[in-house]
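Let me give you the structure first, and then I'll get to my questions.
With one protein chain removed, the remaining protein chains of the complex are shown where they sit.
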Amino acid sequence: MKKIKVSLEDITNEIQGFYDYKKWHFLTLNGLALEDNKLEVQWIFSKYEALDEIVIYYAEIEYKDIIASIVDIIPSAIISQRELVDMFGVQVEGSSKGLYLDEDSLQAPLSGCSI
Amino acid sequence: MFNLKKYRKKSPWILHYNAGSCNGCDIEILASLAPKYDLERFGVVNTGNPKQSDIFLVTGPVTLRSRERLVELYMQMPEPKVVVAVGSCSCTGGVFRDMYNVEDGVDRYIPVDVYIPGCAVSPELIIDGLVQGLEILEQKTKEMEKPLKLFKESTCEEGIVNRRDTALKVGKIDEKN
Partner (left out) sequence: MSKKTINIPLGSQHISLLEPVRFKFECENEKIITVDSDVGFVHRGIERACTTKFKFDAIGYVVARVCGLCAITHSLSYTAAIEKLLGGEITAKSKYLRILLLELDRIHSHMLCLSHTCENAGFEAMFMRIMGDRELVMEIQELLTGNRIQFDYISIGGVNRDISSEISKKIIANLYEVKQRALGYMDEFTNNWSLSLKFKGIGALSLDDAYMLNAIGPLARASGLNIDVRNEIEYLPFDEVGFKMQTHRDGDINARNLVRLNEIINSIEMCNNILEGLPEGAIFTKLKGKPKGEAVIRFEAPRGELMYYVKGNGTAMLERVRIKTPTFSCIPAFSHIFVGENYADAPAILASFDPCLSCTAK
């Protein structure tokens, strides 16, 4: 498992340079509530036909930041992005709310502030 | 076990709705309709249409997004109808109790006649529960067939005729006399 730290602005460029759709398999987008009102966003990839080769790109952001979308590079990321928006209450370019949560349910359940 | 003749009067059709369960109970409902357990020998047919069904099988604790659908389906079913809650989580919320997107149990929204516990419910229990549901369905049908009868005299106070409480079911007259 390899972890690479990137800044929020570079993420599309980094993934554009790294991602070869015949070699790497996009697993998911993951969020992790940190202390001091911060959030770690992880883009997790695994290699086809290799033994346990996982690469995680991660960025530390604040909740008010807008996360760049990677749908142009990886079309299937759209659903992970919508989930991230719902569960953490952050903004991702071009992803709307309401995949899981209704208006009267608990908003942003996994973000640190609501615990 | 039970008198088959009595239940052959009506072949109950079931409507199944998953209100947020883990699939386990839904598979067992499917398995109890399949050859080994074979609910179809009681005339039970799985139908997708609420307007043609008599027994409502609900699985799962009710999630926030499925509650309107649940009530809507219940309202669309014609009387008499029986609601069977299948699985621990539809009875009480089960392992999902107190999770943020879950209402604990089906009976918060619609009246439930038979509760079947178990995680996951075994097909034998589903059959038992359905047979009990058939009994209740029979009772409800009889209840509906009883005619209404006006038996109380209307009262007249100060020139105003009061016909309140004049309509009572026949069964209740027998108790009173």
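Just so it is clear, A and B label the chains in written order, and each chain counts residues from 1 on its own.
Keep in mind that, in the parts below, contacts are C-beta pairs under 8 Å (C-beta built on N, C-alpha and C of every residue); 3 or more make two chains touch, one makes a residue touch a chain.
For clarity, every value in this text was computed on a predicted model and none was experimentally measured.
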#### Entry: Residue, one of B:28, B:54 or B:113, that touches the chain absent here
B:28
## Note on the structure
Where chain A meets the left-out chain, the residues are 1, 21-22, 25-28, 30, 32-33, 42, 44, 46, 48-52, 54, 56, 74-76, 78-80, 83, 87, 98-101, 106, 109-110, 115
### Summary
It is residues of chain B that touch the chain not shown, namely 17-28, 30-31, 34-36, 46-50, 60-61, 63-66, 69, 73, 89, 94-96, 98-102, 119-120, 122-123
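The rule is short, and it goes like this: only the chains that are shown with their structure count from here on.
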### Task
Starting from the mean Cα coordinates of chain A and chain B, work out the distance between those two points in Å.
45
### chain B residues touching chain A - in the complex, by the definition given at the top
64-65, 100-101
### Query
Which chain A residues qualify as touching chain B in the complex?
100-102, 104-106, 109
